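Sharing a structure, written as structure tokens. Questions coming.
Note that one protein chain of the assembly has been removed; the remaining protein chains are unaltered in position.
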Amino acid sequence: MKRFLKIAAIAIVAVGLLALGGSYGASYYYTSQLGQGCAGCHEMGGYVSAVHGSLHQKVGCMECHEASMGTKLRHMRVHFLGTPPETIRLRDKDVLAMASNCRKCHQHEYANWHAGPHSATYSQIFADSTHNSKRRMMEDCFRCHGMHFDGSVRDLVQPQNLQGPWHLIRSDLADQPTMPCQTCHQVHKEGTPQAKPATRISVAGTAGNDSLALFDRREKIHFAAASLAIPHLLEGARPVKMNQDARQAICYQCHAPRGSEAGSVAAANHWGPQVGSGDDRTPIGVHEGLSCVSCHFGHNENARASCKTCHPQMSHCGLDVEKMDTTYASASSQHNIHWVKCADCHQHGVPKMKAVAPAKAQVVPTTPGMDG
Amino acid sequence: MKRVNAVVVGAGAAGGIVAKELATAGLSVALLERGKWYTANDCRKDDLRNQRVTALGNAFGPEDEGNPRVLVDAKGVPHIVLASEGGYQNDAACVGGGTLSYGAQAWRYMPQDFRMRSTYGAPQGSSLEDWPISYDDLEPYYDKAEYQIGISGDYSGTPFKGPRKRDLPMPPLAPNREFEILWPAAKRLGLHPFHLPMARNTVPYNGRGPCMRCRWCCGFACEVDAKNGSQNTVIPVALATGNCDLRTECMVKEILTDDQGRARGVSYFDANGHLQEQLADIVVVSGCATESARLLLNSKSKLFPAGLGNRYDQVGRHLQGHHYTGAIGYFDFDTYDDVGPGASIAICDYNHGTPGLSGGGMLANEFIRLPIHMIDRLPENTPSWGPGHKKAMRDWHKRTIQVFGPTQQIPTATGRVTVDPAVKDKWGMPVVRLEGNVHPHTFDIGDVQAKRAEAWLKEAGAIHTSLATGRPETVSASQHQAGTCRMGNDPKGSVVNKFCQVHDVDNVFVIDGSVHVTNGGFNPALTIMAVAFYASDALVHNWKGTGFRS
Partner (left out) sequence: MQSKNKAVALTRRQFVAAGVLGGAALAVGCKSGNQGNWDFLSDGQARTLAAICDQIVPADEFPSASQAGVLTYIDRQLFRHYRRHRDVYREGLEHANELSRKRFAKDLAEATPAQQLEIVSALEKEERPFFDLVRRHTMEGYYGSPRHGGNRDAVSWRMLGLDEPPVRGRAQYDMRKGATS
């Protein structure tokens, strides 16, 4: 028996030493040469070469990624003893932990995002009794909120009913953002050639930020903003003039219209989603054709500074648009800034525009949908 | 394990309803399910791993590992098949069963479907029979199912239907583009198109919202929970009574019987693989046609040497599914609008009444397709690979309409489930062995149905069509599996009586598609549900504490 204990003790010490050495070895291995060590495993190669071809090429893996001993040991165990997952991806807590690392350099963007609604936390979104007593939660919530969450909605909130009271099972997430940086940004840009920022290819002709990409909950990968669809919207049967700014394609993924509403419209061969349906806020009326980001800041949806860009107080018509009866001045206004049309105020006919240039003088303002 | 009034084996379409009906009537229920309680997150709309495209496995069970079956081919050679392979005839293994991921067509059978032998006579070599109950017997329970599960649609366009007391609880979804194209064509042909019935919320119902019309429907769990199955309707109600204990990942081994030949409960392997016993006054088997038959056949004892309920070698026979045939139409304009669930328009003009044919089936447009569905559905003479195939995918993916229908199968006594003498599953139990083939008259009907689908597509403007008339050489069952524990009045020709009670064991019930004598020319889910409500009603009514009223 004594002998057995002795051997057991030797074994434990040996295993401990091995683990300690292994993990320190791994630690060095992973962190050496700006993370080239990570690339040694072929599963990681794609990610490492991608980040080395991006703006973040000078940033080492461990400056963004959590690197505790536990994580390193877990990686070693999976790599040597188990089957690595088909696609290597971050756990929800790893993604959240990265936000503070992003902040180290991107302080201004972080502050803006943090001040705006897109930094809403898990408890604000998923434990809101006003919402939860009206609508049952479902997996589709994760498409726009908590897309990085590992698990099903029932693993996050209980009870799954309209009665409540609700509590987060993952209480560690309560104060964490549901839409962290990685919701709209992809740091690893696979295939992006190594080049200086000035020579980067712009997105769809706009001065886009090429880290802009949507994290798709379903595939659990990012899709670049330039590859996302901007819907073709209809107002009744009339096609709405859509701005093709690729940056706003990300907005449309969540601020989305409902699926095609057919019926009589379909019979006339006009299929397509309707403007203003669902969570769509595409402007029609006087603001038709503007991009979301023409007015809204990217990192918080504040639009408070935007009117003056186009409507200086001393404009040629002498109107101060910020004082007009729109939702800009008053949330309860009938004249939603996304929808307001000339005829909303000029109910007895829109006065003719002052002739500015001959070409514009021929434009006859019409009221869309007059016959409908 | 505490003794319960009833143990229900299988938490699918029928088992969930039985558990709910019994639990709300005050009986204590143990609901045993061999699969897990999956959610949409377990699939996340994976085009290669769902319940319809199983290239990378079944999303909602069973797993390939440890769940083999044996399929006997036309030459009599047995093959071991994996759960994600076609020959397995899989439905699902999870809470909700097939109803978690089905397309959710929710049809009533027609009155003639319950009287097939009286209407047509039995074709040679068939075991075509009448049900011992009629459409009228089931009508109140169809209604109950439609309202408790939640069905949308509009039958008003068709005269081919049984009488009904009230309309469906929800209106149909707005038509998709295929509907708009097929509707006038059907009208021109003198047919009677209508909005087919779906177990899908189109307006808020039962505390859940409407369909968002996405591309991933049939084969997937619904991410907005608008698709109604037993897992989000009756099972939560059963659990809320406090009388129902749902145990997942519990595989029932056998039904235990006493010396008097009555059941005393079941033994099962729990989630950890430990053998448990659940004693009960009543055993309800709701494992779907293949697995219910297997459980009865595996429940051998001194009194039942050939398996429980199998005194006359009836268990497992008359296995049937549906013989799906139809046509694909190719158009010179876009027919695809990326609006789910896709299937939207149907005709029942051809279910019955064609001279020379013993039955027929409903025809409807197909569920919204994924690109992977199209790779083998391109026009004839398209190369199966290379630049021509790739171009054809581009040319036709958005310019195709598929009209298919479930041809009512002519059952045979030789198309059957037995248990394999050699192959065992991971729990060491003999597995399902599928034998026999489809009655040839079924193919006669299916061929005619395909031509009818083609005619409809041509009228709608298809510039090419191709017929899809398969000739499976083995038995057919799959998601629509039925018939292995036939309901009947004669104990020598059936397994259960008209209340789904096993003839010679009064406290064992089989309540699921197994009892279907014939399977209609429709997706069977709503009929399985109606039968479950009907049989539960009889069970509760006849139950008097410890036994049955005589």
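So that you can tell them apart, the chains are marked A and B in the order they are listed, and the count of residues begins at 1 in each.
Heads up, the rule we're going with is that a residue touches a chain if its C-beta (ideal position, glycine included) is under 8 Å from a C-beta of that chain, and two chains touch if they have at least 3 such contacts.
Just so you know, these numbers come straight off a predicted model, no measurement behind them.
From the options B:240, B:271, B:306 or B:372, the residue with contact to the unseen chain in the full assembly is B:372.
Only one residue from B:52, B:177, B:215 or B:486 touches the chain missing from this view: B:215.
Summary of contacts with the chain left out: across B:2, B:75, B:302 or B:394, the touching residue is B:394. Here one chain is not drawn; of B:270, B:338 or B:504, the residue touching it is B:338.
Residues of subunit A that touch the chain left out of the display are 1, 3-4, 7, 10, 14, 41-42, 45, 79-81, 83, 86-87, 135, 140, 214, 216, 218-221, 223-224, 227-231, 252-253, 255-259, 273-274, 276-281, 336.
Listed here are the subunit B residues that touch the chain not shown: 45-48, 55-57, 203, 209-210, 212-215, 224, 338, 371-372, 374-375, 384-387, 389-391, 393-394, 397-398.
As a convention for this text, only the chains that are shown with their structure count from here on.
For subunit A in complex with subunit B, the touching residues are 135-136, 138-140, 142-143, 151-154, 161-162, 217-220, 258-263, 266-267, 271.
If you check the complex, the residues on subunit B that touch subunit A are 39-42, 44-45, 174-177, 179-180, 207-209, 212-214, 221, 223-225, 337-340.
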